[in-house]
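Everything below concerns the one structure shown next.
Every protein chain but one is kept in place in this view of the complex.
Up next, chain A:
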Amino acid sequence: MEVKTASFEKTSADTSMTVSGAEAVIKCLLEEGVETIYGYPGGAIMPVYDELYKYQDKIHHVLTRHEQGATHAAQGYARVSGKVGVAMATSGPGATNLVTGIADAQIDSTPLVCITGQVGSHLLGSDAFQETDIVGISTPITKWNYQVTRAEEIPEVIAKAFYIAKSGRPGPVLVDITKDAQFASLEFNYKKCSGIRSYKANPEVDLIQIEKAAEAINSAKKPMIVFGQGVILGGAEELFKEFVEKTGIPAAWTILGLSALPTKHPLNVGMVGMHGNYGPNILTNECDVLIAIGMRFDDRVTGNLDHYAKQAKVVHLEIDPAEINKNVYADFPVLGNVKETLKALMELVKPNSHKEWHNRFKELYKTEYKKVISRNLDVNKQDLGMAEVIQEININTEGKAVIVSDVGQHQMAACRYSDFTQTRSNVTSGGLGTMGFALPAAIGAKMGAPEREVVAVIGDGGYQMTIQELGTIFQTKVPVKIVILNNGFLGMVRQWQQLFFDRRYASTEMTNPDFVTIAKGYHIEANRVTDRTQLKDAVKAMIDHDGPYFLEVKVEQEENVFPMVPTGASVSDIILE
């Protein structure tokens, strides 16, 4: 007897029909509600592309200009829509080009299903043309992966792939399909996966742990919340807001938690971590109870762990058991989907306001405002600052836009200064710090939320890592707005060279091309701002434009991002200048 290791939903009637493996792939995607996929054709995936041609009225395939772009676009799509992003590529170089996006999705818990073609199964292991062991390569950076060598496996494997990608703590999954499995035929009968016996997506909520956590929260005099993407992934934003409002606890965010709570919410006290706000960083080391919600204590958040919140009792709401006690010891671990655990906790926590404690945050904000924020926004300094540009985007989009940022100084400016009023609005590469992420991710984000304004904010360095995706924008006419904050440097590295390497600017200065001409070459409307006086009109023209738009803004060359927790320092040793 065959042992059943997974459960599948029952289908009503017997709808089975004979199809090829390649057609089965498309039918599986349709069964999972996939409307848009990103990819690049090639030899080993051609049978599937042939079926895509036949199904083009049902499924929209976006041809990116590089497979890395396909994964990032799929990530952007997933991040704004909450659906699973799908990327497709051929074997060999097609598959290896997916790697950066897969690694990014793994560390930022983004649900992706990547489908790669593979050489015929009789050629496996023979170093055939475009053969690469993508299952081996992607093992450490996927939540799950599998190589299909028989057509009959396709429906069950793809059903499992979608279930694994989106359930529990989401993540990327890769399904590699040999060419002969794409050509062979099978009896197609699709059943969605509903469980896998060796995998527990949502840990059971332990009410005793909830009670203990509630007690700790209720007796706290100086509690502080740090929330991460778990709030968004769990769809718990409303519940979280109610929780914050009921308990009156100051709430700070990690870079991926941003936009789960409106930026201007009175209890939102800003960002924690290396370039986070002054108050929440300093007060991490003063609070008596630290309530971590759907976050994983990344080193960019904690700084030196030996001096991180040692005085505080830690309550940790988390879906992934492996994150409990991984970096910071949790006195009160609460396992589960935050949507369930917060709901249970809500009933037990007492209303409070913590007024005096709030005043501490306000005082420290005043200090930060005086030393950092007012300077960043100062319109009387000589050159344009990055924060001024973000501010102008806020004004023109009324805080409703999705802001997609790349990696570096501009990313910190975008996260620190963007005004978000709704969730799933901040799309950025957090854990992996992937330069080149933003342009393709913005394409996916706009397709995932076509009704929303999507503005990509990118540095001149990262932009050139995936600049070829302008071709995708031109071809699809996807109306994304692209803002390049051009300082002529790999700014964040330059900042470190200035501060920690005695101003030895090794390979950080960039001789850049004429970005406006390049955009125009792709028939994308483009403009350049070289002076503060042009900024207001230029941003307005960009937002008002119906269609894709490129705006280059020349900003101060050697601006530094502050506040800053230097590497190896404690979060409370954050410096302001």
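One rule holds in what follows: contacts are C-beta pairs under 8 Å (C-beta built on N, C-alpha and C of every residue); 3 or more make two chains touch, one makes a residue touch a chain; residues count from 1.
The rule is simple: contacts and distances are computed from a predicted model.
Between the listed names "Chemotaxis protein CheW", "Acetolactate synthase small subunit", "Nitrate reductase" or "Dipeptide transport system ATP-binding protein", the UniProt record for the complex's undisplayed chain reads "Acetolactate synthase small subunit".
The chain not shown here is touched by just one of A:N325, A:S353, A:Q475 or A:Q557, and that residue is A:N325. Here the missing chain is touched by one residue of A:T5, A:S126, A:S374 or A:T530, and it is A:T5.
Of the listed positions A:I196, A:L377 or A:M510, the one in contact with the omitted chain in the full complex is A:I196. Interface note: of A:V135, A:L305, A:L377 or A:A541, the residue touching the hidden chain in the full complex is A:V135.
One chain of the complex is left out; on chain A, the residues touching it are 3-5, 7, 135-136, 139-140, 143-147, 164, 194-199, 320-322, 324-326.
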